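Shown below is the structure under consideration.
The complex appears here minus one protein chain, its other protein chains still in place.
The chains carry the letters A, B, C and D, assigned in the order they are written, with residues numbered from 1 in each.
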Amino acid sequence: MTNAQLISQDPGWIIALKGLIIFAACVFLTIMSVWGERRIVARMQQRSGPNRVGKFGLLQALVDGVKLALKEDLIPKAADRIVFVIAPIISTTACFMAFAVIPMTGPVNFFGQQTAMQLTDLSVGVLYVLAIASVGVYGIVLAGWSSGSTYPLLGGLRSSAQVISYEVAMGLSLVAVFIYAGSMSTSEIVAAQDQWWYAVVLFPSFVIYAISMVGETNRAPFDLAEAEGELVGGFHTEYSSLKFALFFLSEYVNIIAVSALATTLFLGGYRALPGLGFTEQWLGGWFTLVWFFVKVLAFFFVFVWLRGTLPRLRYDQFMKFGWKVLIPFSLVWILVVATLRVMSQQNAPQALIFAFVFTVALLYLAVTSLIDRQKTKLAEAAKIIDTTQPSFPVPAIPTSRAEQLNG
Amino acid sequence: MAIANYLYLSAILFTIGAIGVVVRRNSIVVFMCIELMLNAANLAFVTFARINSNLEGQVVAFFTMVVAACEVVVGLAIIVTIYRSRRSASVDDASLLKR
Amino acid sequence: MNLSFNPYVPILVIGAIGFGFAIFSVAAAALTGPKRYNRAKSDAYECGIQPSPQAAGGGRFPIKYFLTAMLFIVFDIEIVFLYPWAVAFDQLGVFGLVEMGLFIATVFVAYAYVWRRGGLEWD
Amino acid sequence: MLTAPSLGYMLLSPMLIVFAAAVIGVLIEAFMGKTHRAAVQLTVSVGALLLSLLQLWRIRDLSSTTAAVNSVTIDKAGIFLQATVVILALIAVLLIADQDNFTAQASAIPGSNEEAIALQQNNQQTEIFPLFLFAVAGMMLFPVATDLITLFVALEVFSLPLYLLAGLSRRKRLLSQEAALKYFLLGAYASAFFLFGAAFLYGYAGTISLVGISAAAGSANEVFLLIGIVFVSVGLLFKISAVPFHSWTPDVYQGAPTPITAFMAACTKVAAFGAILRIFYIGFAEVETLWRPIITVIAILTMLLGSVVAIAQRDVKRMLAYSSIAHAGFLLSGVVALNKDGLAASLFYLMAYGLTTLAAFGIIGLVRDSSGEVTDLNRWIGLGKKSPVVGAVFAFLLLSFAGIPLTSGFIGKFAIFSAAYQSGNIALVVTGVLASAIAAFFYIRVIIMVFFTDPVNDSVSVIIPSVKSRISITVATAISAVLGLAPSLLLNVAENFSTFIK
């Protein structure tokens, strides 16, 4: 029996229980990942990070939460009060819902019932995730707008512009996966990866997805919406107390969600690493849960790693990257994948396939080198302008050190 | 829940939209009312697809969304231009053409 | 066979859980937090200078974002069409490839136009 | 399991050519330098339209008619309507190519620095060409579409570019933008009605194809059918500006750049009536008792209101707008006729009316003073004295609108009324005739203003038309005149092509 069939037979109590478990897992993971992130970043920056509350500071995030709950809940007087309250609720609700279709285990025995750790299986599962992610954007826009304040407004806008921009690239990167899997159902995609992970077969898609998932979640180096130097806290500047906590929570749940989706679509989901297939039967199938979380946490580590390593992009660079690199590249890649797929389907001669691949590669080289040449030209042109004398009078540069100091 | 209820909902939404277009003055709100009408139609399509148990209605809904999106692009462009010209998005303010 | 639920019911379940949690948190924040009135607190945050009574531009969006939104819609629609196509790809064969090639080419033309006209420049 | 359908590219080719040209037009906009862009765009447009016409000629006798998985039917009448659209568009594009009518930069605020700069740099608005071609392609699709969704898509494909084009006038920008806004809001409103009606037709028949709807007659829920017909009709009647859905017409006609008004008035009518005819003749013919009385009443109201209100107009574009409303009423008689003659008559009428309209608006575009076009009728006084030729041509066109014998307008009216009479709608014929008489009044009044009164204001003059305008006005007038004297040339063709295939 496939996962889908298994799940469809779930009685009500199992559904409720699974829902609670997923919710709890998300909250727990959030708390832990906040702690984890701080620790890892600290390590990377030669610090030790939170280490006071609980063993290794494990309870730090929890305590932070409690602290937030005890802070005063402010609503600015310029705010649109109703929307201001609704916005975090939307964000939070949406972020949990994304998990509903993620398969976390294969068939397992769940309190005597044969099922899989997946809340439900939709034939359009991935589309559903994207849709829910879009709903999350409402939370951001509304929060920014309803605050009635400049920084949140700009932050909200930037943030939503960013999310939707990268959502396009993300959406396009998934097309190749669907072509290969012939389905949009998450469990079927996982099942289709029993031979090869799509991260290998469709490496460019994977790369695009990986990049855009970082952009989509507003994380460093793409965290422009919260660029402290420019926009204070971004869309949630005016939020305090638990409402702020909710945004914080949803951000982290989102990170985990996109990681889980990446795992599902490209890394074979709950499947064991290559060569370790025998482990899938351990603990009555429950061991797949471990594989799943290993992969998800690996992604999470990458997120943290990026944050610890990379400087933040400028807004225009960031948008330019999304629109001018990722999207056209994805589109071309889709066509290439589709063509190859049709060729193999029609049993085209090997030579033809190679010729096609070769042509595409050549074209790619040609285009990129052309663009590069253009860039150099532009750069040179810019240089020439730089070297010309400015048309305005320039005060004489003081020569002696004393003069410099005295101004 | 009887499937006909979706039709009632769709009809209600459509009516709200239709009335909204007539009574509201802000062109953006008017425009949103029109979108509401389109979506009501979509809902009707999907409901009928369910009633007739074929997929055509859902396909139509698909296309409608596309068309609605195009309409949004064009419409907002026009509204924004007008707003820039006269600093108002009210339909009433746009009354140079005599009735 | 057990009664089987509509596959969207579990989504409602987790949605309800998330929603409940969010409502609970918002309500709890109002109860747990202290209430110490201070006029300055309810002003908009503006780095210490006298805050303006309203967000810049009266809460209106800069035109640039409008353009981004439009572009997003265009590509989102493209994706909407690409997905079913991708799922049914193996069954459609060459026909599917050619048609989608034409479709993507058309969208690409629009994309090139927007690019050339400076629709993809942000600053 | 899906199987790959076949599209029938041969049958679709006339439309595809225009679509492709539109796409190429966008590319030209993107990559071509400013200097030659306008010329190239015009060449592409004209070339594509000619090619499309040629292709239409080549497919005129093909045995298979349905294409794109039964969503379009390229039958004889469809080919005729498409050819009409293309021919009218060919003439219109030459009017449109007179760049002077369009704003240099649509996004600039009227009267702003930006605009002044754009004007100074002699910027030209060339996006109109791709927009125009998209509209034409949509108009070609509309009358051949045989399922509800294709109809809806086609409706929008040709409407959306028109909304934009309406707002691009170079002079009187605010007026033009306002026209665009009104056109857009009401147009979208009507589309929503159309769609909602389509949903109910689908609910009634269980299919979105017109044939299926007609086949379902009597077997399903009549309430759904009635709702569907009413709402779909509202959407369509809006497009042809029938009473009571006409209120946008005068405003839009007045505000839009005159060449666009010409194009819109001529081609939209053809496309929309083509679709209406197909929908009512194929989809709803079985249930004519449901809709025929309503449409008859609407036709009567439209004729009367258009004719009566036109009398009060002081602006020539508004006057022609009301006249177009009246003509919509006449054309509706052809729909109500619901017989082969009605179809043939409508086909002829559409062509004749389209040509006359194009030429008339072409001439309106020539009458100017220092600040642009002059459409106030009071300032047209004595124009015939200054430029007798233009005055005479305009008078001829007005007489054709009025339906004086020996003009194409008369033959069209005669054909359509005799078809209506044949189907027993005598009331319609009598009202139509009365409305014609009323309408004659304001056409003739204009002739009086132009010819029988001495000019009082010397600031208005007729500019010497450019070669393009001259060609298009001349060709349109010439064909219109020929159709008046030897209508057989087209009538026989219309007769031969007046078949809708289910």
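One rule holds for everything that comes next: a residue touches a chain if its C-beta (ideal position, glycine included) is under 8 Å from a C-beta of that chain, and two chains touch if they have at least 3 such contacts.
Simple rule for what comes next: contacts and distances are computed from a predicted model.
Entry comment: the absent subunit's protein name, as recorded by UniProt, is "NADH-quinone oxidoreductase subunit M", drawn from "Carbohydrate ABC transporter membrane protein 2, CUT1 family", "Dihydroxyacetone kinase-like protein", "Dihydroorotate dehydrogenase" or "NADH-quinone oxidoreductase subunit M".
In the entire assembly, the chain absent from the figure touches the shown chains D.
Only one of D:Arg445, D:Arg470 or D:Lys502 touches the absent chain when the whole complex is considered: D:Arg445. Shown as candidates are D:Val69, D:Ile426, D:Val456 or D:Ala478; the residue that touches the absent chain is D:Ile426. The omitted chain makes contact with chain D at the following residues, 344, 385, 388, 399, 402, 404-406, 410-411, 413-415, 417-418, 421-422, 426, 429-430, 433-434, 436-437, 440-441, 444-445, 448, 451-453, 486-488, 491-492, 494-495.
Everything below uses one rule, namely that only the chains that are shown with their structure count from here on.
When the C-beta pairs in contact are tallied for B-D and for A-C, the bigger tally goes to A-C.
Separating the centre of chain A from that of chain C, both taken as means of CA atoms, is a distance of 14 Å. Centroids of chain C and chain D (each the mean of its C-alpha atoms) stand 39 Å apart.
Among the residues of chain C, those touching two or more other chains are numbered 76, 88, 93-94, 96, 115. Listing the residues of chain C that touch chain A in their complex gives 1-5, 7-11, 13-15, 17-19, 21-23, 25-26, 28-30, 32-36, 41-47, 51-56, 59, 61-62, 65, 68-69, 71-72, 75-76, 79, 82-83, 86-90, 93-94, 96-97, 100-101, 104, 107-108, 111, 115, 120-123.
By the touch criterion given at the top, residues 7, 10, 14, 17-18, 21, 27, 30-31, 34, 37-38, 40-42, 44-45, 47-49, 51-52, 54, 56-57, 59-60, 63-64, 67, 70-71, 74-75, 77-79, 81-82, 84-86, 91, 94-97 of chain B touch chain D in their complex. Of all residues in chain C, those touching chain B in their complex are 63, 66, 70, 73-74, 76-77, 80-81.
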